[in-house]
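Every protein chain of the complex appears in place save one, which is left out.
We just call them A, B, C and D in the order they show up, numbering each chain from 1.
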Amino acid sequence: MTAGRSGLSDFLPIAVVALALALLPTGLTLAGSTGTLLNLAITILILSLAAQGWNIAGGYGGQFSFGHAAFFGMGAYGQAVLQARLGVNPWVALPLAVTLGSLVGLGIGYLAFRARLRGSYFALVTLAFAEVFRILANAAPFTGGAAGTLLPLDVRPANFQFAARETFFYLALVMVVAVLVLNRLIERSRFGAYLVAVRENEDAARSLGVDTLAVKLKAIALSAAITAASGALYTQKFLYIDANIAFGSWISVEALLAPIIGGIGTVFGPLVGTATLLGLGELAKTGIHAAFGSAIPGIDLILYGVLLVAAIAFAPQGVMGLVARLTRGGR
Amino acid sequence: QAAPVKLGILQPVTGNLAQDGEYGRIGAEAAINDINQAGGIKSLGGAKIEMVFGDARSNPEAGTQEVERMNGEGVSAIVGGFASPICLAASQAASRYDLPYVVDVGVSDAIVSRGLKNTFRFGPGFGTCTRVAIENLVKLNDAAGKPAKTVVLVHEDGLFGTGLAKLMNERLSALGFQILETIPHPTPARDMSNVALRIRALNPDLVIPSSYYGEFVLLARTMQQQRIRPKGIYAVLNGAASNFRFVKEFPDAASNVMDCNHWADPRKPKTAELRKQVEATGRFWLYNTPLNYSCVKLVADAIERAASRDRTKIIEALAASTFTDHIMPYGPTRFENGQNMGAAPVNTQIQGGDIKVIFPAEFADAKAVFPVTG
Amino acid sequence: MLSVEGLVAGYGGTEILRGLTMTVEPGEIVAVLGSNGVGKTTLNKVLSGIVPAGAGQVRFAGEVITGASPQAIVDLGLIHVPEGRKIFPNMTVRENLVLGSYRRARGNRAANLERVFETFPRLRERDRQSAGTLSGGEQQMLAIGRGLMGEPRLLILDEPSLGLSPLLVEEMFQLIRRLNADGLAIMLVEQNVMQSLDVASRAFILENGIFALHGQASELAAAPDLRRAYLGM
Amino acid sequence: MLSVEAVSKRFGGLLAVSDVTMRVAPGSISGLIGPNGAGKTTLFTMISGFERPTSGRILFDGRDITGTAPEVLAAAGIARTFQIVQPFAGLSVIENVAVGAYLRHPGRREALARAEAVADLVGLGSLGQPASSLTVAGRKRLELARALATEPRLLLLDEVLAGLNPSEIRDIIPVVQAIRASGVTILMIEHVMQAVMSLCEHVHVIANGQTIASGAPSAIVGDPKVVEAYLGHGAAERLAGRAAHG
Partner (left out) sequence: MLNGLLTGAVYALVALGLTLVYGVLHIINFAHGAMLTLAMFAVLMVHLGFGLDPYLAIPVLAPLFFLVGYLLQRLVIGPASRNDDSSILLVTLGLSIVLENGLLAIFRSDTRSLTLDYSFSVLDIGVALLSLPRVVGFGVAVLVAGGLWAILALTDTGKAIRAVAKEKLGAALVGIDVNHVYAVTFGLGAATLAIAACLLMPSFYVNPRVGNAFVLVAFTVVVLGGMGSIPGALLGGLIIGVVESLCGLYLGESLGQIGIFLIFILVLLVRPTGLFGARA
């Protein structure tokens, strides 16, 4: 990363990855795979958006949130409630849901950052907000309460429901790639530099003229928006949302783990991490299936846990760190 | 020997719902064994049924992922799901492949109202359960000379409990009961003593709890501890009141608790046989087992009649099904928009260390003890 | 007392120390000098067991300590007062000092505490203040005081005068003399070249990973090369 | 340029700075010296906006800046270094400096170019190296470079020479002079008296939070109060001797 070298070459890796992913469905069909892998790929793309969102505030900005479920859920419920209760077209609902998520991010961020919460204090306060939303969504009538919100099945492109799963895949891919590009642009900008500076040392950053509050707010708003988009896509895929899915801690954990596994504060980290996490899970499942059948519940998850620990033991800087180490050795 | 017919069994055997999933799976396995031992699918040359098991991990994504895998492995139908969100997502994923999907429990009525042709629900839905629960309560109360006037509703705050409590609230008030209070609680709850204290303060004639296992056990024990003795505990779709572990471990707290729930037909010989079989392996007798047992039998029957592995044919056969060889107290199946119209819950009561059916009369093997005295 | 032979060490791929040989005799003050970044601190860290040696041998008090754990080395009485203080900021001054005798000289804790407070009256005044809010110089005193609490047999001081006022620097060197006069062997790493050579009996000059020069401190102080390189004269 | 008016700061029971008044003339290099724990750094933290004085006012260019946030002051032209260095440890040297440069150069290319120039000026080599692997002296230079990259008008240096050996100090003195020559006013805390003597036009001495002396360096080293509280007789003699030689 020497100075000055920037421009289009920075985006080359993204273009390569985008192209490779774009060829994936065709490749899978040619390889004779049934829907399993494509379905997995779609889930990976959707959840990687949540992780990419987290990575902006958490990875680049060092604001570790344990409550990105709050934003995921806002996106998910926004998308669902706008359609189901207010009859808004899903294509229109999507940007609204994203905006809603972003505003919630801004609100939580404002309260937390004004109170100068850092580190695990910040983490836990976001977690608390997510829990509050979960409890409210589970009780409020307009979210459908505990019954959740179900979107009617009505397969029409105008309705954001597609007969071919590939369409959904490409749609998710476009969003993921857009966020990858956005990430790279941020990395190359003043905002990005300030964000990282805030992560490393707030006092030093302030002494250099960085308005840390503003930087953190921008980051959390953007972060929340992207994670909300993930929630909205999730709703569109499963056409059903309830409080535990939308605001449950699983998504907060997923959004946080994937970047750490993949490589925190890197462009590809969240995507690679999500793929690794879900891929490992699937691998453990099929592997165990092949070896032992399905007699003992949970042993695939035991294997998954062991793999997870092993992965950290051998790739301390995340998968991206490992890749970097290997390629550096080669160069 | 004909190639086996593959049948997908989807249950959440890890995560929050692991217990239900596991007992469902026991039933499905038992049914497959029975069918295979009886010669498999005769119209397909005695083809054996081969189970393709999938762990739905208590969440919808994992559920759909398993449906995809099962489809890849070429299953002819899928049975199970247990929780409504899983059933909703899984059946929809299956519908892409015209893959017949039989829901075992999944009480949300949205499951059968989406117009999915592939989706069938063998058990009763939410509406039916509440309607029957209220009807039977009224009958019970009337028969005993209306001892119960005041009611406290306790419910878990999920899909089951909340919806139920809302309906109960409206209907019971209309029927002249006085609802003193409705108390929701989360699952898992760390502490039920506040609920118990509240009940003690309100001193209702009747407590209507609908909770999962752990919470109800806590509540029942605390009530016993605090010497709270209403005239009746009338549970609805309760995780413990129809669970033998509860009966065995806390006979005092469990005694005389009533439940309106899924339950096997006690008078069918196969029920007792299956129960013995399950208990012989050190497990308890829960409704998930007979329900899934019956669902698998239902699907096998449809395949038998369709005489084909073709999914559309199986769906047609399911839709036309008038199946009686199950062990639930339902009568012959009759599907309307995928819902088995004969399905209904029954009332049970814990008496003398056993769970007895007390209502409706045609399936009952004991008389209700109500009001409870002493 | 301390003898180092053919010591090689570094971080990852880069070798910083490329074969050092030196000794510190009982009761002696040895100065290790060198410009910024040559590896003086690295040497200290190897001696105290924080950074592993790549090759060579370190012996202390008759035992081979290459590869020994930091605790074992402390047990033997080799105590390293690190550059940058590394005090425990979340604990009080007194607690910091008490931890200095975590492994050694527990029995004499009270007496040693008193001695440290006598040496640094400032610390007594700040007794219950949390160490992180001490001024830079106060923190340095605390770091040295903590080292003394373990009754060292050889004390390694890494830039002890850093950030001290001239008066305190003076006192620091007097303190070093005094400790030494009581029989304590000291290895001193300093930027304060002249004063170091003044108190030291012998000195080693580290350059490019090896000791380019070594000898009696007084002779080195007069060496023209050294004066040019480190004093700018 | 900077004027500190009767500023005090209290931490709980401790009066760290007590009624200090001082002035820094535009274009000058001034020194702030005093024993350890005198309150020098605390004064800096107040001038740079990290702490609010318990009482008193601070004026910059005649404007009252008491209690103004550090980032605002940085934009207004006040930069500081930290005595306990605060590098962005996860970033490379050049990235560290660039954060400062972005203040006046929003574009990446210009900011990086500026950062390289500044790094060069203060003698920072290997720009791609992670800041965490710098030695103490390297970190001091980094502190200086970063602050300088914000293109300040007033630069507050807190012991940037500590940890450098005499010849390195000699190398860096011209750098500081060049900075001043480019129009930056400098206020420095320093214990290295040789540097103070050769750089500063004016020295302010505090002890126990209070001003004990103020004036030209040559006058200060002879002040018995300063010798007593700060220099000690040995250093005072050496300095006096040097002054006589020079």
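Everything below uses one rule, namely that contacts are C-beta pairs under 8 Å (C-beta built on N, C-alpha and C of every residue); 3 or more make two chains touch, one makes a residue touch a chain.
For clarity, every value in this text was computed on a predicted model and none was experimentally measured.
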Displayed chains contacted by the hidden chain, counting the whole assembly: A, B, C
Listed residues B:21, B:40 or B:204, member touching the removed chain: B:21
Touch criterion as defined above, residue of B:45, B:115, B:186 or B:352 at the omitted chain: B:186
Contacting the left-out chain in the complete assembly, out of A:179, A:260, A:275 or A:320: A:260
Residues from subunit C at the interface with the omitted partner, ascending: 48-50, 69-71, 73-75, 79-82, 85-91, 95, 98-100, 102-104, 106, 130, 146, 150
Residues of subunit B in contact with the chain not shown: 13-16, 18-19, 21-22, 156-157, 182-186, 188-195, 197-198, 213-214, 217-218, 221-222, 224-227, 245, 249-250, 283-284
Contacts of subunit A with the absent chain, listed as residue ranges: 111-112, 114-121, 123-125, 127-129, 131-132, 135-136, 138-139, 249, 253, 256-257, 260-261, 264, 296-299, 301-302, 304-310, 312-313, 316
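As a convention for this text, only the chains that are shown with their structure count from here on.
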Most centrally placed chain - per-chain CA mean versus overall CA mean: A
Centre-to-centre distance between subunit C and subunit B (centres being mean Cα positions), rounded to whole Å: 74
Arrangement of touching chains [line / ring / star / complete / other]: line
Contact pairs between chains, per stated definition: A-B, A-D, C-D
Sites on subunit D touched by subunit C in the complex: 11, 33-38, 41, 83-84, 133, 135-138, 159, 162-171, 191, 193, 229-232, 234-235
Residue ranges of subunit A touching subunit B (in the complex, touch as defined): 33-36, 39-40, 43, 135, 138-139, 145-148, 150, 152-153, 165, 238-240, 242, 245, 250, 282, 285-286, 293-294, 297-298, 300-301
Subunit D-facing residues of subunit C, complex: 11, 33, 35-37, 41, 83-84, 122, 133-138, 140-141, 159, 162-171, 191, 193-194, 229-232
